[in-house]
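Heads up, the thing below is written out as structure tokens.
Yeah, one chain of the complex is gone here, protein chain that is, but the others are all in their spots.
So, chain A:
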Amino acid sequence: INRDTFDIQISVSDPEKVGDGMNAYMVYKVMTKTSLSIFSRDEVCVKRRFSDFLGLHSKLASKYMHMGYIVPPAPEKSIVGMTKVKVGKEDLSSVEFVEKRRSALERYLLRTVKHPALLKDPDVLQFLESSELPRAVSTQALSGAGILRMVNKAADAVNKMTIKMNESDAWFEEKQQQFENLDVQLRKLHASVESLVCHRKELSVNTASFAKSAAMLGNSEDHTALSRALSQLAEVEEKIDQLHQDQSYADFYLISELLGDYVRLITAVKGVFDQRMKAWAKWQDAQVMLQRKREAEAKLQYASKPDKLQQATDEIREWEGKVQQGERDFEQISKNIRREVGRFEKDRVKDFRVVIIKYLESLVHTQQQLIKYWEAFLPEAKAIA
């Protein structure tokens, strides 16, 4: 048995509220089932809270982003959502919020371990296996906003570059433009799908309301057969209301959340491109500095200050080293990004294919049910005499 083939299952489940009032928090069970040898056990269960996930992401981002690795972003913080849960509102919206978060955390972990480098990272292993985890402090910095700030700093560095990067490699320019376009369209699509989710929920509510009124109408109708048919119509509409609700969940959990994930992922992709430009800028700056040091040394040749001359020569050697390192780093991050983008695109194709097919299958099911319901009703309508 090849114990190192990709074989790992992660589930996030059993949300549990710990504590009371504004200090309360949710704890989730993270279960890992795997045959991979890097894990100490085949099956391990740990308890983690939301800030633990943020902490993990922050560590991974600071370790790998500057090397050009696309680190999957953690789910968003939500003050409104969490406050409702803390305050103890047991209503439908808090239940939905917790379920939405649980699902997002699960997807986050799955994406993280799908990354071959991240899977082997000790912080990831500790997160999945260790029963006690040091509490991630100052989650402000670890929040989505914090990471965004880090990403923006790189973007700022890019914008402040005095010399525009001479892109010798058309691949990068092309890819950046493609991701830019993809970003715009995915956001648009996400907004439309969110609107659909909303309207489908509305449709479900209004269908239920209509069903009740049809039942009432049937009750007051004094022609027996018609009265019966109207009651049947009410029943059909009630069933259809449930269908709409189920479909709306599918709209949301399959499509809307996927799109949301990818909008955030593309931000991470754009981030690594910016990191590459930052690396390039660093390399360029080193070259400029080296040039200055050489000019300084040349001047000192005529000043007969042997100590300063020696210092200048040493500095030249130092900056020559930095220039070489800068070039190496730039080439390395370029290589990494090419590989990362290739992997990312392959995953994207698979993700969208799988999800869209699942979604279409849910639509098929809805139509099949509709046919069933109306086929049962038709003879009732015809029976009105």
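Note that contacts are C-beta pairs under 8 Å (C-beta built on N, C-alpha and C of every residue); 3 or more make two chains touch, one makes a residue touch a chain; residues count from 1.
Note that contacts and distances are computed from a predicted model.
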Identity of the absent chain, which is to be given by its UniProt protein name, from "Transcription and mRNA export factor ENY2", "Glutamyl-tRNA(Gln) amidotransferase subunit B, mitochondrial", "Sorting nexin" or "AP-2 complex subunit mu isoform X2": "Sorting nexin"
Residue, one of A:L182, A:V263 or A:I316, that touches the chain absent here: A:L182
Residue in contact with the excluded chain [from A:I38, A:M67 or A:L217]: A:L217
Of A:L196, A:V263 or A:I316, the residue in touch with the unshown chain: A:L196
Contact set of chain A toward the excluded chain (per top definition): 178, 181-182, 185-186, 188-189, 192-193, 195-196, 199-200, 202-203, 206-207, 209-210, 212-214, 216-217, 219-223, 225-226, 229-230, 233, 345, 348-349, 352-353, 356-357, 360-361, 363-364, 367-368, 370-371, 374-375, 377-378, 381-382, 384
